[in-house]
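Here the complex is missing one protein chain, while the rest keep their positions.
Moving on, here comes chain A:
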Amino acid sequence: MKQVSRHSVFRMLGAAVVASVMALPAWAQPAGGSPTLDAIRARGTLVCGVNSGLAGFAQPDSRGEWRGFDVDYCRAVAIALFNDPSKVRFVPTTAQNRFTALQSGEVDMLARNTTWTLSRDTSLGFDFPAISFFDGQGFMVKASLGVNTARELDGASICVQPGTTTEQNLTEWARAARVTFTPVVIERLEEVVGAFVAGRCDAFTTDVSGLAAVRSAQANPAAYTILPDVISKEPLGPLVRHGDQAFADLVRWTHFGLVAAEEFGITAANVQQMTANDARPEVQRMLGKTGDLGKMLGVDPAWLARIIASTGNYGEIFARHLTPIGIQRGPNALWTTPGGQQYAPPFR
């Protein structure tokens, strides 16, 4: 911390701002046990940071209940801990405040379309336990524009949200492809989409899944085209604070459990019957009939069986939330199908 003293004046200014949030270091010491798990159990609910409203991933429904792909990941962790999918408090976060929310302990975990990058993994103080969704950045244009590939966007105005990897991918791609563009940078999703729909910009760029979600929410989805170009790798997944390995393990194996369940054909409908009848040793270990994998994770043996009974396996979650808005399985298919990349290590 040599740098600290050099800028202590600035630091003190800033410290006063955030120190109030960080003031009580209840889980500051990572040595031994899991401060996050202890805090969640003491509180009785999991606090999960989600997107403030992105169709398919996290959005409140007409009754105010949160629904979506990311939301189900939060619920799955809550089921593992409390056997109750309602023991989650969802905190809507923007692209700008999500990291501060997790760093400061306002939320226990984020499940919010966040790209795993080296700097976020290291200097931001996070851990990415798993990749729940393989995505890539793309472009959406109005079909009437008559553009077929991203390279034709030379000279265009492009709407983009600030503070994400999207912005940096865009400039790097433009430089490599020798495309000049005028950025229109607006923070809130609703407003940036509004500007795109109003014609302020020729194209809107974000992760392809996000484009599909935005398109599905428009009055006339057919009027918009998602260009075939994918300009980046966007491995999205839940993230937790660095240093709490026990909690990171639980989140990681919750994801692997969902994927493995799809691989072994365990669904919400047949999980009871499979727990009772399936003779495959790995299935028996996963569902807690034999072995003590649950104990190793610090939860009870039937944790995964209960998750699947409630949310279904990975494929079911995907089909429930993402297929309806026009997202294909693509790279998110199981590794057993060609092109699929979702892979779970052995439950042993």
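What we mean here is this: contacts are C-beta pairs under 8 Å (C-beta built on N, C-alpha and C of every residue); 3 or more make two chains touch, one makes a residue touch a chain; residues count from 1.
Here, contacts and distances are computed from a predicted model.
Think of the chain that is not pictured: of "ABC transporter permease", "Mg-protoporphyrin IX chelatase", "Polyketide beta-ketoacyl synthase 2" or "NADH-quinone oxidoreductase subunit N", UniProt labels it "ABC transporter permease".
Check A:T45, A:N83, A:Q103 or A:Q218 against the missing chain and you find that the one touching it is A:Q103. In the complete complex, the residue from A:A156, A:V208, A:I325 or A:A344 that touches the missing chain is A:A156. One of A:V107, A:L170 or A:A344 touches the chain omitted from the figure, and that residue is A:L170. Within the complete assembly, A:S123 is the residue of A:S62, A:S123, A:N220 or A:N277 that touches the hidden chain.
Chain A meets the missing chain through residues 1, 3-4, 6-8, 10-20, 22-23, 25, 28-30, 95-96, 99-100, 103, 119-120, 122-125, 153-157, 160, 162-164, 167-168, 170-172, 174-175, 181-188, 191-192, 194-195, 198-200, 202, 241-243.
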